[in-house]
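Mind looking over this structure? Questions follow.
All protein chains but one are shown in place.
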Amino acid sequence: VDQSKSTQANVNSSEDTSEKVESAMDLTGMKIGYCTPSLNAPYYQALLQSIEASVEKNGMIFMSADGQDDINKQIAAVEDLITKGVDALLLNPKDPDALVGVTKMAAKAGIPVFIIDSSINPSADYVTTIQSNNLANGELAGEWLAKKFGSKKMNIALLSGNAGNPVGKTRKQGLLQGITEEQLRTLGYIDLNIKTQAYTDWSYAGGLKAMEDALVAHPDINVVITESDVCVLGAIKAIAQAGKTDDILIVAGADGQKEAIKYIMDTDFYGCTAMNSPVQIGKNAVEYAIQYFNGKRDFPKTAFTAPLLITKENAAKYYDPKALF
Amino acid sequence: MALTIKSQLSSPGGILKFLIKYNTIFIFVLLVVFSAMISDVFFTSINLSNLLKQVSGIGIISIGMLIVILTGGIDLSVGSLVALLAVIFAILINIVVLPVAISLTIVIGFLLGSVSGYLVAYQKMAPFIATLALMTIARGLGFIYSKGSPITFKTPGGEFMADFANNSFLGIPNIAIIFILIVVIAQVLLHYNVFGRLIIAIGSNEEASRLSGIKVNKYKFLVYAISGALAATAAIIVASRTNLGSPNMGMAWELDAIAAVVIGGASLNGGKGSAINTLMGVLILGLIGNILNLLNVPSYPQQVVKGAIIVFAVLLQRFEDK
Amino acid sequence: MALTIKSQLSSPGGILKFLIKYNTIFIFVLLVVFSAMISDVFFTSINLSNLLKQVSGIGIISIGMLIVILTGGIDLSVGSLVALLAVIFAILINIVVLPVAISLTIVIGFLLGSVSGYLVAYQKMAPFIATLALMTIARGLGFIYSKGSPITFKTPGGEFMADFANNSFLGIPNIAIIFILIVVIAQVLLHYNVFGRLIIAIGSNEEASRLSGIKVNKYKFLVYAISGALAATAAIIVASRTNLGSPNMGMAWELDAIAAVVIGGASLNGGKGSAINTLMGVLILGLIGNILNLLNVPSYPQQVVKGAIIVFAVLLQRFEDK
Partner (left out) sequence: MNNSESEYRLEMNGISKSFGIVSVLQDVNLKVKHGEIHALIGENGAGKSTLMKILSGVHQKDNGQVFLNGEEIAPKNTHEGQLLGISVVYQELSLVNDLSVAENIYLHKLGANKFWMNWKKITKDAGDLIKSLGFDINPAARVRDLSIVQKQVVEIAKALSEDTKILVLDEPTTVFDPTDTQKLFDNLLRLKKEGVSIIYISHHLEEIFKIADTVTVLKDGVDTGSKAVSETDTDEVIRMMIGRELKDLYPVRNVEISKEPIFSVENLTAKDTLVNNVSFSVRAGEVLGIAGLGGSGRTETAKLIFGADKKKSGTVTLGGEELNITCPAKAVKHSIGFVSEDRKEEGVFLPLSIGRNISITNFKPISNKFGFIFSEKEKANVIGLIDKLSIKTPSGKVVVKNLSGGNQQKVALAKWLSIDSKVIIIDEPTRGVDVGAKVEIYNLINEVAKKGVGVIVISSDMPEIMGISDRILVMHKGTIFGELPKEEFSEENILRYSIGKSLKSLMFH
């Protein structure tokens, strides 16, 4: 899969965009197992469904297992997938180090492992990593923000998912890097003023409460940056309630959830978000697995979907009201 | 209550007794004063109104928890029920008119609570385990019905609810008014009504209650069903606040609700507890989170402080039993 | 136990009684047979060994939970303790030699458990609330110490532990051997040792135990401390399996442990329960998850089925009390 191809269908469409991959061998009866770290976020749900659709479209059997947000339970879930004798394992690891063991176990059983969405320690036994470029996406958003503000003073509130989440961490790094790089480039100094970080548990209600308290404690906040759209979608209610939609600009480092895109199209306070398409990742992952079945072995260690920033200019293109995510 | 207070104030050592009986209130007042001192934004009307809105959901399920705990039971399912019922409400609000959606959700909540009630009352299952099972099941169903994604309100009814949930009446958030109304009703029922008398009796000696001719099973069944209906009310409120129903809602709320009830001086062995004190427990817990946020304490030290304050609040309560 | 079994088999209606007393075992056997029938990979040695490895961590804390529950208490902190202690172990293993790291972790576990023990035994705090507070605090500390990210083992000691945790002896995974060893010790202690009899006495009637001159507080203190030490053991095992200590470990394990103990026929009111039956409870829970995974049941329907099976297993148990 080359990069150009992967950018083509970066839309989280509800329509069945999964396509049949060309395959020399008969795929019927091949079993693809996918292990998600949890299903406690719409994003994971969308990713699971995208993989399922692609797998079935290609006449294969889909098997899934859920880590239930617990490293040990995810290990158990992967072990059970291996026991079931899947022919390829798509693993979305909750922790980059903890799941190394099971990749080796899978390799021992002759099962190729494709790491998707999140990263894993390089010492793991895997074919390739398929993920959106969280760092680059974050950077794009950060850059956009720094450009927008120029030398105007930013008072930032950072809305995070939950502490210790590696994906969130990467996106945060991207955002901050983007801001500082851009400031250095254009201003020659860094003025990064993050007033508070609040955790939202990746939920609407969590974001709402976090934002309410943040606004009371720091009435001068004029920027909200976030590791994911989901963290800020609830928070918007708090901002509206406080009558601050004109004073605050929201910048999300990821996901391109449809509600967020809608805000970007319709309002001025939701500045941008970056595309992290579960549909695309799912499709690519299945495609890679099929290629592997057909004998291909020279995969790059990491295959990113292309970074993509969604702003008012291009939002309409990526908005699909019927999308799952 | 007024009566009790008066008679106690007039008896010798009355004021001390009063302080002891309502010591949860004093812990609360202490915390308020402390908060006002260390944060100058705490006492702003917007913050207080936020605080009230934030606690209303958990507050409502805490009242359900209280009546269950009074019978000597426990209801671990409430958090998951909030999620499932929020999803159900969001589905309903998009297909039927608002009043029907609201009533149906509450009825479904009542029925779901009845499942635990049936298992506990008529199948003699330990409440902990019956409601733990329902907790797992409800969360699962929530995800199944919503297909894992939040369901957004799309109708005028939904908009109405969103407005309602975020607006105030005479400066008090509407949803807080609902919560306080529920507290008052509960306090009156528990204190002045036979219903309260009976569930407290059941919680303090189930066998003696049975032999006094009380329909123990009926009441045990009822409290879980009511807890379910209150979970539905909470679900409607929290869903309306965010304008959607998500299967992720109410995560671990059951623990907060139990903590609120216990901080409010109730005994997990049943037979002891009051709605007013539970309200205080809810406010204390909410306040701790709020003030720590205002003080910019990072999330994890926050947990440590919160745990410590719970211990402290409950330790203060020990004097009550003397 | 042998004695009890024999005497029961020889008494009239003995076999029925035996079936009833050990009905958890039969539920387990039933599930095994059923699983073997519907999945042809279930009975592979690799799957069974996986299953054992998967349940060992929760299994060990379930034994701690059992002895706490026997005294009529409950320990909600164990899941968080596993996280905190796994982090501590990972830190220690990178700076001191393995035996010291192991012993220190267990001692720290014991001390952390002692905190709940102290609050419950000497400050008369409700176990639910004392351990709920510790649960919050421990999770917070885990994140603080680890700065939110997992801490990887880096020393030869760490490698040794990783090997140990993933290898087997005579076909049985090492960590399962440790778990089973703990079960056996617990069973012996509970049945043939004064310690066990006294904690059962306390759970059955605390006041009577006190009047009989038993140092009730000492034993209540001890069970929480032991539960903490067992949480440390579980932490060492799960950290070794993954080669790191993460503050995200052991999420909601306390609920699984409680469920296992109750499915194993223990009463949450104390005084009733056995280690062997708890082992069965742990295996039953593990098995449910395993077989549903093997049958390709998606995650959320799985939760629903799991909840239903818990209800079913506990309902079967009701006959015991007759």
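Going in written order, the chains are labelled A, B and C, and every chain counts its residues from 1.
The criterion applied here is as follows: a residue touches a chain if its C-beta (ideal position, glycine included) is under 8 Å from a C-beta of that chain, and two chains touch if they have at least 3 such contacts.
Just so it is clear, the model here is predicted, and its values are computed rather than measured.
Although one chain is omitted from the display, it touches the following shown chains in the full assembly: B, C.
For the options C:Gly203, C:Gly228, C:Gly250 or C:Gly307, the residue in contact with the chain missing from this view is C:Gly203. The residue touching the chain not shown here, chosen from B:Ile214, B:Val297 or B:Leu316, is B:Ile214.
When the full complex is taken into account, the listed residue touching the unshown chain is C:Tyr192, out of C:Phe43, C:Phe169, C:Tyr192 or C:Phe312.
Looking at chain C, the residues touching the absent chain are 3, 7, 191-194, 197-198, 200-201, 203-205, 207-215, 271-272. In the full complex, chain B makes contact with the omitted chain through residues 3, 12-13, 192-195, 197-198, 200-201, 204-205, 207-215, 271-272.
Operating definition for what follows: only the chains that are shown with their structure count from here on.
Distance between chain B and chain C, defined via averaged C-alpha coordinates, is recorded as 30 Å. Annotation for chain A: residues touching 2 or more other chains are 39, 163. Across the assembly, chain C contributes 143, 148, 299-300, 302 as residues in contact with two or more other chains.
Residues 41, 44, 46-47, 50, 53-54, 57, 143, 146, 148-150, 152, 162, 166, 238, 241-244, 246-253, 289-290, 293-294, 296, 298-300, 302 of chain C are the ones that touch chain A when the two sit in their complex. Partner chain C is touched in their complex by these residues of chain B: 76, 119, 123-126, 128-130, 132-137, 139-141, 143-144, 148, 255, 258-259, 262-263, 267-268, 299-304, 306-308, 310-311, 314-315, 318, 321. By the touch criterion stated above, chain A contacts chain C in their complex at residues 36, 39, 63-66, 68-72, 75-77, 79-81, 83-85, 94-95, 97-101, 163-164, 166, 169.
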